[in-house]
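One chain of protein is taken out of this complex; the other chains stay put.
Labels run A and B following the written order; every chain starts at residue 1.
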Amino acid sequence: MNLDTVIFIVSAVVAVFGATMMIAQRNPVASVLYLILSLVAQAVCYVQLSALFLGAILVVVYAGAIMVLFLFVIMLLNLRGSEDLGQPPKALSRFTKYTIGILMTLELVFIIKGAPLKAMATGLIGKAPDGFGSVEQVARLMFTDYLYPFELTGVLLLIAVVGAVVVAKSRKPGDPEETQTEETAGTNTNEAGS
Amino acid sequence: MVPISAYLILAAVLFGIGTVGVLISRNVIVMFMSIELMLNAANMVLIAFSRALSIADGHVIVFLVLTVAAAEAAVGLGLIIMIYRNRATINIDRFSLLKW
Partner (left out) sequence: MEFQLPEINLQLMAPEIFLFLWALAVMAFDVTTKRKSSSTAGNLALVGLAVTGVIMVFTDQGRGFGNMFFNDSMAVFFKVIFLAAAFMAIGSSFGLTHTRILNHRGEYFGLILLSTVGMMFLASSSELISLYIGLELTTIPLFVLAAFFKDDRKSVEAGIKYLVVGAFSSALLLYGLSFIYGLTGTTDIAQIRSILAHSAVAGFNPAYQESTPIMVMAVLAILGGIGFKLALPPFHQWVPDVYEGAPTPITAFLSVGSKAAGLVAFAKIMIMGLYDLYDPSKAPNDWGILVGVMAAAAMIVGNVLAIRQTNIKRMLAYSSIAHAGYVMVGMLALNSLGLASVGYYMFAYLFTNMGAFAIVALIEDRTGSCEIASYAGLSKTSPFLAISMTIFLLSLTGIPPLAGFFGKFYVFAAAIKMAETGSGLTWIYWLVGVGLVTSVFALYYYANVMRTMYFVETDSPLKVTMSPMAVAVIVIGVVGVVVFGLNPQPIVQFASDMPAALGALLP
């Protein structure tokens, strides 16, 4: 039982704990915070797997930006978890859903456990090559071999921005009847969140 | 040393928790966060395999997938804001106008 195993077990337990608590919370802010906890634990696992750059990116981008975006939205909508969520679902449907999910998870786990993945012969990982997972290696690959998907994600981000603005842009009262002139177009963008 | 399959099992468990979250959650935002959790489980699988194969392609893929997840989250959250404005509720069970 060396340090590696201990770190893995601790971070795995924390990750699973965070995920489970996330789906069990009423308060969405608490859900986000638990997800962030789970993500940080996963980042520890990444670092253990020599994915140094990606571990940092996970924390900075995912936990630090995307989850904060979720928090923004929750606070914007002023959700407190005490909203009326209607009557609780029937016990049978809840039971079915839980069962489906848990069965599926168990099945996945057993499949992976049972697979003698020969490439990982004794199941252990050898020593990582030098510079594996470093920024330089990832960058080298991304800008040579994977240049095309990289450019595509640029297009994707642009489309996402356009889509998000189209969807979430609020309008001034009485706007649907008016045609949008340049003036209202300018003032509309100032009307965030009202 | 920790075997690779341990990481794969962790990823499978997280994926399963994410699926359960999508199925049982009544709040659209938590549903969406569960989907992000599922995407992260796939990321973990990619990183684990990448380490086992000692090629860094998996890292690049994860980087791109992170970007895709961010884009999807942006649009998804925008949509959620819109429905909240429209319906003043985020309870997914309330969305039953369209039925059988």
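As a working rule, a contact is a pair of C-beta atoms (placed from the backbone, for glycine too) under 8 Å apart; a residue touches a chain by one contact, two chains touch by 3 or more.
Just so we're clear, the structure is a prediction, and the values are computed from it rather than from any experiment.
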- prompt: Hey, which of B:2, B:20 or B:38 is the one touching the hidden chain?
  reply: B:38
Contact residue for the chain not shown (choose from B:6, B:20 or B:46): B:46
Residue ranges of subunit B at the interface with the undisplayed chain: 15, 18, 22, 28, 31-32, 35, 38-39, 41-43, 45-46, 48-50, 52-53, 55, 57-58, 61, 64-65, 68, 71-72, 75-76, 78-80, 82-83, 86-87, 92, 95, 97-99
Query: Which residue numbers on subunit A touch the omitted chain?
result: 108, 111-112, 114-120, 140, 143-149, 152-153, 155-156, 158-160, 162-163, 166-167, 175-177, 179-182, 185
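Following the convention adopted for this analysis, only the chains that are shown with their structure count from here on.
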Task: Could you put a whole-Å number on the gap between the CA centroids of subunit A and subunit B?
output: 6
Subunit A - residues contacting subunit B, complex: 2, 4-5, 8, 12, 15-16, 19-20, 22-23, 25, 28, 31-32, 35, 38-39, 42, 45-46, 48-51, 53-54, 57-58, 61-62, 65-66, 69-70, 73-74, 76-77, 79, 83-86, 89, 94, 97-98, 100-102, 104-106, 108-109, 111-113, 115, 117, 119-120, 122-126, 128-129, 132-133, 137-138, 141-142, 145-146, 149-150, 153, 156-157, 159-161, 163-165, 167-168, 170
- request: Enumerate the contact residues on subunit B facing subunit A in the complex.
  value: 1-10, 12-21, 23-27, 29-30, 32-34, 36-37, 40, 43-44, 47-48, 50-54, 56-57, 59-64, 66-75, 77-82, 84-85, 89-91, 93-94
